[in-house]
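Every protein chain but one is kept in place in this view of the complex.
On to subunit A.
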Amino acid sequence: MDRFSWSNGLLEINETLVIQQRGVRLYDGDDKAKMDLGITLLSTHRLIWRDIKNHECCIAMPLSQIIFFEEQAAGIGKSAKIVIHLHPVPANKEPGPYQYSKYSYIKLSFKEHGQIEFYRRLTEEMTKKRWENTPVSQPIPTGTGSQAGKTRAVGIVGIERKIEEKRKETDKNISEVMGKNKESNVDIKSSCYGMMALTEVYCLVNRARGMELLSPEDLVNACKMFESLKLPLRLRVFDSGVMVVQLQSHSEEEMIASALDNVSEKGSLTAEEFAKLLGLSVLLSKERLLLAEKMGHLCRDDSVEGLRFYPNLF
């Protein structure tokens, strides 16, 4: 679903409507998309979808994005679907409802039938490829669709101006970037099993920014700030040097396991001894011991000799 861009739904010059069908629900891969039912329109150039109730919610995708498509027969309680497999997101794609998707296909679910005719017309258009003969001007980005009425701008200058307008709203501060990408972070969380290579994060973040890209160094520095920014993500570096961004909960489990292992091996440990073992600051190693204690894996011995942690044998 991250191949779609916001659209005002108006056809361009040289673009013709081929067929439209009501009662279509979109799927991001196998998951229901966040939209409600809508109308899907096929033109000579694009696949367009508009929300039935909220006409301003309108998205479109060039037909050139389509690699191939297939029918999925209806079943008990399931409508017939067309599964559309897509090329990767192009670099110059305008913003849309999804910043990122783990799927490279979408589905159109035909709640009010019409899939047979739609499939036939789509096949025709994908064969004829009429968009190659009559290219239209750049699709006009309209943000959330509520900016209808702005002057049309064509060419690279127009694109740059549009992007800059959006950029003005966002702070150049790195933490703002992280804040802005909270949504994509949430998507990462739910779709990447809790871990993503830093190189992939780099692509996502810069794709979202559009201009004034982050350098790799900036990104690494921003990731080091996760904890102080109170984001539930952590930067982790493997022995090989590979860096990943992972869920805080994963990191916590590892910290607790390492605390328990080390304490069990040595019989008991103070925060200072643990810090020396791990090469961490005393503050951080104490946090880990406290976390393991909170989870019931360690217990404490508090005496004049100091605070010492033991495996919880109780």
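By definition in this document, a contact is a pair of C-beta atoms (placed from the backbone, for glycine too) under 8 Å apart; a residue touches a chain by one contact, two chains touch by 3 or more; residues count from 1.
Here, contacts and distances are computed from a predicted model.
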- Task: Among "Vacuolar protein-sorting-associated protein 25", "Aminotransferase class I/classII large domain-containing protein", "Radial spoke head 3" or "Delta(3)-Delta(2)-enoyl-CoA isomerase", find the name that the UniProt record gives to the complex chain excluded from display.
- Result: "Vacuolar protein-sorting-associated protein 25"
- Of the residues listed, A:Asn133, A:Ser228 or A:Ser303, which one is in contact with the missing chain? A:Ser303
- Query: Which residue numbers on subunit A touch the omitted chain?
  - Reply: 268, 293-294, 296, 299-303, 308, 310, 312-314
